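One structure follows; several queries about it will come next.
The complex appears here without one of its protein chains, the remainder shown in place.
First chain written, first letter: the chains are A and B, and each begins at residue 1.
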Amino acid sequence: MFERQTNRPNIESVVGNAILMSAALIMLLPFFWMAMVSVTPQGEVYSGALFLTPSLQAAQDNYIFALSRAPLLRYMVNGAVVCISILILQILIAAPAGYALAKLPFRGRPLLMAGVIIGLMIPIQVPAIPLYIGLAYAGLLDSYTALILPFIISGFGIFLFRQFFATYPDEVLDAARLDGFSELAIVWRLMLPAAWPAVAAFAVFSVVAHWNDLYWPLIVILRPELMTPPLGLATFRQSGDSAGNIGALMAGGVMITAPLVVLFIFAQKHFIRGMTLSRGKNPLNSKGKSI
Amino acid sequence: MTNTIKSLRLANANTVKESDAIRQSSYGLEVHNVTKKFGSFTALDKVSLRLEAGELVSVVGPSGCGKSTLLRVIAGLEHGESGDVRIGGNSVTHVSPRERGVAFVFQSYALYPHMDSYNNIAAPLVMRELSALDRLPFIGRLLPASRIKHERIHARVNEVADLLQIKDYLHHKPSQMSGGQRQRVALGRALIREPRLFLLDEPFANLDASLRIHTRAELSALQRRLGTTTVFVTHDQTEAMALSDRIALMFAGKIRQIGTPDDLYRNPVDLDVAKFLSQPHLNMLPAEITMSGRALIAGEHVPFADALKPGTHGIVGFRPEHCRLVPRKQPHTFPVLVERLEHAGAEAHVFVRLLATHESCVVRIASYQMSDWQVGASAWLSITASEGWYFPRAARRREDLLQNELVSA
Partner (left out) sequence: MANSIAPTYRARLNATQSTESRRAGYFLSAPAAVLLIILILLPSSIVIFLSFTDYQLGLGETRFVGLDNYAATLASAEFHKSLINTFIYVAIVVPLSIALGLIFALMIEARRTFKSFYRTAFFLPVTATLVAMATAWEVLLHPTFGLINTVIALFGASKIRFLSDPDVALYAIAAIGVWKQIGFNMILFLAGLSTIPVELYESASLDGADRGWRRFLLVSWPMLGPVTLFVVVITLIRAFSDFEAVIVLTDGGPIRSTAVVLFLLYEEAFRYFKIGTGSAIAVLFLVFVALISWVQWRIAEKQVHYV
């Protein structure tokens, strides 16, 4: 940075870059290899070649095979429906609660706050069994509802919004009340737009978590047409539908990984914020420069 | 509603003389015996205040005296433990802030940070006159009825923007504007819905000095034209003196005196009031009133016009302009030592110390006279007998006046 002398042309820098570059390549290796295998003829992969030679024909074969054997697009649509529904409901529920906790004094507020904090620390594996039993009794297993319902309450979202809303100036709220805003209008028209970095980061946090989740769909979903991408791919791998076609399996992997990876590359800042949100405090407000 | 704005535009175009501007608002304000406590702290102690329709009253006092709380109680943002607030004769004590029809300009302006000026100004109308359906992002514009509403709001925002000359930055966000511009936008947001009352909480505090005087004049003219009853809170007595029809002076949760600027300046009810309205500060000398009714100050008998109660002790207060320095001893003067001279533009202040009692006083002189006095020189202080007041210890100077003013409400 600033204090680096320019006249030291840097054995250190060369070595550092060499180490980091090799490490980065190892980190990226599975991505690269997955993509390569998905466009390489079967036989060549099985030969254990060190360098693969991709071909358009093989790419076509693999992707078409994958799409014809497993409803991958359907899985992705399911994933999108589930993630978007969860996100919208989470925000609809968490934002007003976050606002109430930040700005409205009401009896029971400390109790609710305690509940929220406990709620955000309990991993899904703990309430999973009773939730499963409840959904079974309600006849809701194997449905979108089963995939969505347990996650519409996000203790984490409430906590995050509360932290963010708490910094909103009280005088502006008073002005809004005089201007005729209802409390709900304050949430939707003032709080959320002003807290949009928090909303964006939370959206990333939520979508990444639920797009990638295998645990819950594995428990509640049996019907292939309701499977989410990870469950669908795991099933595709195990069921023998891939018929040992590694290229096709990798093609499936590429397809379900691509949306988030592409989004990540375009919206890195929000991704990093969103993924590291679980830092108890509000990282968006930390005095650190952007990272 | 729109009539006012029309008349404003006319006024703006100078087709109507200032004197013709109609005082339209017919809403007076009465605050009756309001008490407000925060825990054990009493912010407002049986405060009563009455404004005639169209009047501009400043509430002045040191910070923490309860003046902002009073404004918030009037707006309905705080609720007093007891007492009543009436707007236009109707009690609003149990009416929510949004239904009181008051506009509030906050010290911080409290603009909506993510909205541009246009939307800030439009917000009160959007929230009051549009239904939830009208407000929907796209659908709202498609319904014919709501399109008309949107157009009407658009027209009114433009009228207000014209009036306040803020058209150039209608599409700037608060963070992109200067303090003065933000202040105008905040004013626009208050004006647009033609409120029954304007409540202004130190609206000039964040402006620099020259802009403050300019804006003050504009606000005064605007208020006169609109004729909207206005309560103006400030800690700056000069501002209050310059703007107000009347001033209410608050100390520790109570209104100590209310009256025209001139009345307060010339006739303070007590020492606090006199002190608050003096610059740079009030001169105070302990005095004893002899049985014959003469004031004995620092061993001198001084003639004094104010009512003096024989046989009492108290304080004589006089402003820097109520005394002068003379180079030679004269009757009823005190020998003093010149300690310090301060230039203050047209005038200057001479700080002196009484040789007899070591009390210090400040004397106002014209600045061109500064060369007449040197630090360390001796001089004689003469108090103008017709000015200045006597404040008996532990009593108000003018009990009568306080009674009359406050109980009339």
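Note that in this section a contact is a pair of C-beta atoms (placed from the backbone, for glycine too) under 8 Å apart; a residue touches a chain by one contact, two chains touch by 3 or more.
On a predicted model such as this, the values are computed, not experimentally measured, just so you know.
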| item | value |
| --- | --- |
| Sole residue of A:A58, A:A146 or A:V187 that reaches the chain not shown, by the stated touch rule | A:V187 |
| Options A:V39, A:A70 or A:A94, residue touching the unrepresented chain | A:A94 |
| Absent chain, residues of chain A that touch it | 1-4, 13, 16-17, 19-21, 23-25, 27-31, 33-34, 37, 45-50, 93-94, 96-97, 99-101, 104-109, 112, 115-116, 118-119, 121-123, 125-134, 136, 149-150, 152-153, 155, 158, 170, 183-184, 187, 208, 211-212, 214-215, 218-219, 229-231, 233-234, 237, 246, 249-250, 252-254, 256-257, 260-261, 264-265, 268, 271-272, 275-276, 278-280, 283, 286-291 |
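We adopt the following convention: only the chains that are shown with their structure count from here on.
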| item | value |
| --- | --- |
| Parts of chain A lying in touch with chain B, wherever the complex brings them together | 169, 171-172, 174-181, 185, 190, 193-194, 196 |
| Touching residues on chain B, where the partner in the complex is chain A | 72, 75, 77, 96-98, 100, 102-104, 106-108, 110-114, 123-124, 127-128, 189, 193 |
